[in-house]
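Here is the structure we will look at.
A protein chain is absent from this complex, but the other protein chains hold their places.
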Amino acid sequence: MSNVFGNLLKLSIFGDSHGKAMGGILDGCIPNLSIDEKQLEYEMQRRKSGTDFFSSSRKETDRFELLSGIRNRKTTGGPIGFVIHNAAAKSEDYNGLDNLFRPSHADFTYYAKYGTTESAGKLQASGRIFAPVVLAGGIAKQMLAQSGISIYAFVRQIGTVSLDKPYTSIDQKAIESSPVRCPDKHISDKMLQLLKKIKKEGDSTGGIITCVISGCPAGVGDPVFDKLQAKLAQAMFSINAVKGFEYGSGFSSAAMTGSTHNDPFIIKHNRLRTATNHSGGIQGGISNGEDIYFNVAFKPVPGIQQKQKTIDRNAHTVEFVTGGKHDICFVPRAVPVVEAMSALVMADSFLMHLAYAE
Amino acid sequence: MSNVFGNLLKLSIFGDSHGKAMGGILDGCIPNLSIDEKQLEYEMQRRKSGTDFFSSSRKETDRFELLSGIRNRKTTGGPIGFVIHNAAAKSEDYNGLDNLFRPSHADFTYYAKYGTTESAGKLQASGRIFAPVVLAGGIAKQMLAQSGISIYAFVRQIGTVSLDKPYTSIDQKAIESSPVRCPDKHISDKMLQLLKKIKKEGDSTGGIITCVISGCPAGVGDPVFDKLQAKLAQAMFSINAVKGFEYGSGFSSAAMTGSTHNDPFIIKHNRLRTATNHSGGIQGGISNGEDIYFNVAFKPVPGIQQKQKTIDRNAHTVEFVTGGKHDICFVPRAVPVVEAMSALVMADSFLMHLAYAE
Amino acid sequence: MSNVFGNLLKLSIFGDSHGKAMGGILDGCIPNLSIDEKQLEYEMQRRKSGTDFFSSSRKETDRFELLSGIRNRKTTGGPIGFVIHNAAAKSEDYNGLDNLFRPSHADFTYYAKYGTTESAGKLQASGRIFAPVVLAGGIAKQMLAQSGISIYAFVRQIGTVSLDKPYTSIDQKAIESSPVRCPDKHISDKMLQLLKKIKKEGDSTGGIITCVISGCPAGVGDPVFDKLQAKLAQAMFSINAVKGFEYGSGFSSAAMTGSTHNDPFIIKHNRLRTATNHSGGIQGGISNGEDIYFNVAFKPVPGIQQKQKTIDRNAHTVEFVTGGKHDICFVPRAVPVVEAMSALVMADSFLMHLAYAE
Partner (left out) sequence: MSNVFGNLLKLSIFGDSHGKAMGGILDGCIPNLSIDEKQLEYEMQRRKSGTDFFSSSRKETDRFELLSGIRNRKTTGGPIGFVIHNAAAKSEDYNGLDNLFRPSHADFTYYAKYGTTESAGKLQASGRIFAPVVLAGGIAKQMLAQSGISIYAFVRQIGTVSLDKPYTSIDQKAIESSPVRCPDKHISDKMLQLLKKIKKEGDSTGGIITCVISGCPAGVGDPVFDKLQAKLAQAMFSINAVKGFEYGSGFSSAAMTGSTHNDPFIIKHNRLRTATNHSGGIQGGISNGEDIYFNVAFKPVPGIQQKQKTIDRNAHTVEFVTGGKHDICFVPRAVPVVEAMSALVMADSFLMHLAYAE
């Protein structure tokens, strides 16, 4: 009841972090869409670990196979099934932990819910579960691109270091050249320094990602329970470790007044626009043609290289150090995940929009 | 496609702000639940306007009729249908506005989506659409109470005035005695002063609500796309004017380290507990038995008593002053709405939990 | 979990047969559709009882009120909420029956499911629950008419009397002039004679309805689980007392051979057609542009004017005669219900079709 997402464009996923393979089914894609597999490989590559000092040293190949729904590089309209092989599956990394409730992990809650005898890290609580999401989101991006809608995200904050500029004044092309996906060279360097210090301390940290959706026409989204922001929020909180979401003016709007917060309508280049965009491109749950943008906050990785005390399944107090190959900060690797979930929401909403377009 | 909410406990709503009546259908309620109608009236009363200087002077009676699904004060298990009469419907208030795209309202986006010839304020973009939600949420609360789960919310911030205390140190009983639903007398007074000033200026402001869910057992919620926080986030962003949502440590977690953020497990009174609750009662999308708590940020009311320029449907620039009877700040009135949406999510998730309980 | 129907065009209904009112919400209708209320009244009138010797003598006014979603006779795009008043509610008719499990009624199964203390006849098991469906289906019909799709049904069999002609050789205009909605005068008369005899015996009988959907373009419907016939079948078995459904060649196809059953493609008036239509207008779950037609079988009304033995809630054997005002045969009154459910399926499928049309 938890592994299917979307209304018209429906993604179902499966996979344990330490099983043979993960995968998914993307149902409801438009037919005759050209699929660029190289681009999908690039998206998968962006999420992969093992290349930076602050990421898990676990080597994931994330090699995927598209098994149906695509012929001669075009979608058939049928469900797109795919698997992602778990080359690096090493469940021995978790040996000795199955019995522990690691702090701020899902071990205890999975145990309470499922009563299974293994660590939640081996099950669906792993961040790897988002590899299929990135692949499906990559297909959704290609579908959206055809209608002129594009999506990008970048790292705005890591731990105590943050980029205090609106997204409109950053250089989108600089994102991927930063190891932490922060497009400001100076801030990016400070972030790397902070991460080195945190690594030395055997600790971890969190961060904030900003995501921008451009080119969405006015009229996409629905009133009340399917507001565009409600679907985006649900999508973002599906991602592990997300603790906050705000769009447009977000939390800061609470302290503003109507007269300063309202976005005046203007005519620009013969098109209706707003002079400011506190609304974040959405009014009444429906896109207004301006950029849609939002922030997503991530908590620190709970697995740290310091001794921690906790309780095991026999209610004994135990001391342990996290094994496995954990990230110091997975926020940079979460950038393509944020984009993928956004793409799935937008493609789904766009299809719904088409059903009612004249 | 936007007026049905929930999986097992399903709420469908209808109503235009200025039509004859609003209403809803709550399907999937457990049978033989005693319904306290007085308590439902009290919830409706809490959302009503017309009693405070900072609320719309529109007199809503919000008289409701339960039409099915309840016999002899007990649920039958069938759908609970209800209507709420629109005594104060005065669509003339909007005369002359139908042609305008009011700034930061849904006029333009509704026009782009539906091409209707009337102001969005007369349609589903009105906050009144949440009257049926409060009624249904009241029933969900009574269902949850039977399982020991309770929900309350209070105002943490109005405009620039905020209450900087954790929810654990406030007096829950003081909430309803404050006109702005802020349980700290001193801060509540400051908020009222601010609102008076803003009213004098013909302006409006936003705020932040904190909501707390107590008594939820461990194991409620689902992994990945139906994480408890994802469902709560979707529910909150369904509410008009919500711009931000964070649970537990929220946005502040981004700057923390794993060693300070992790919630150590302890044994207390023979029960597994966490020493701190940065997790906000949810780990891996599933409740851990601690309080679930979150903040919801609201933007300022867009309707203000100042002259504003905007564009009309003929692309002409026009100047106008908002008519109608608008709130200076609807955050205090949004408290029961936040509780109601939370109750619907929790009751739905709890039913799902029961399907898999042994 | 049982009172919401459809994906894009979603109908939620409520109502107990003997409560104050019934009603529903139709969400997802296209905006700016002209609504002919007279036509809706006509549809409601067709389902009503009390006019024929073989129908329940209960006088239902079935007066409805449209409460939202329609302004100036056009849909706004928002949910259409409506109530239908229960003028004839007389729950005393059921006095003394609450304790009985009437044979082939839902009394026992409702009791097993809900544990409620009243007869199922007062709850959702009543056929009156389909009054809201007929209203909503009437709106769906008007939506379909705009795209050239029309729907009609007629009575093919009542008890042992049946009309053994293909639908293509009947006169559609003669349906409503027959009291039993059978377009063949001779057969219609024989049906009336049979019903008189059955009434005299204090008994009841069943029948078969044929429904025809014309004008549906090729390409509507989906493979596998949302095949057009699967959605129509679910819709028909939602109707009380339906025991069988077959489309196109139906059950008789089992005995045929491929060479006689296959529908050859031909070109006719410059359009691709099939020479025969055993396929019933659907191939692989998707419409092929030919008429969609199907049969729906109804069991006899279980309430009869003869003494029956049964068991009560205390496991005692009791003898009783059905009270209330039951039909001898409700098949003629089920004709508009079959049409309405078909219209809801077709309008929903057609919207889905539009989402993917170029």
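Descriptive notes on the structure:
Lettered A, B and C in written order, each chain numbered from 1.
Keep this in mind: contacts are C-beta pairs under 8 Å (C-beta built on N, C-alpha and C of every residue); 3 or more make two chains touch, one makes a residue touch a chain.
Nothing here was measured: the structure is a model prediction, and the numbers come from that model.
Considering C:104, C:117 or C:214, the position touching the chain not shown turns out to be C:104 (whole complex). Interface note: of B:87, B:275, B:321 or B:354, the residue touching the hidden chain in the full complex is B:354.
Summary of contacts with the chain left out: across A:71, A:165 or A:271, the touching residue is A:71. Residues 1-4, 8, 10, 12-16, 19-25, 27-28, 31-32, 65, 67-69, 71, 74, 76-81, 83, 113-116, 118, 122-124 of subunit A touch the missing chain (whole complex, contact as defined above). Seen from subunit B, the chain kept out of the figure touches residues 7-8, 30-31, 77-78, 223, 351-352, 354-357. Contact between subunit C and the absent chain runs through residues 1-5, 7, 13, 101, 103-106, 108-110, 112-113, 120, 123-125, 129, 157, 159-160, 198, 201, 203-208, 217-219, 221-227, 229-238, 240, 242-251, 253-259, 261-267, 272, 274, 278-280, 282-289, 295, 297-304, 306, 308-311, 315, 317, 352, 356.
The rule is simple: only the chains that are shown with their structure count from here on.
The centroid of the Cα atoms in subunit B and the matching centroid in subunit C are 39 Å apart.
One finds 26 Å separating the Cα centroids of subunit A and subunit B.
Multi-chain contact residues, meaning those touching two or more other chains, occur in subunit B at positions 1-4, 13, 113, 123-124.
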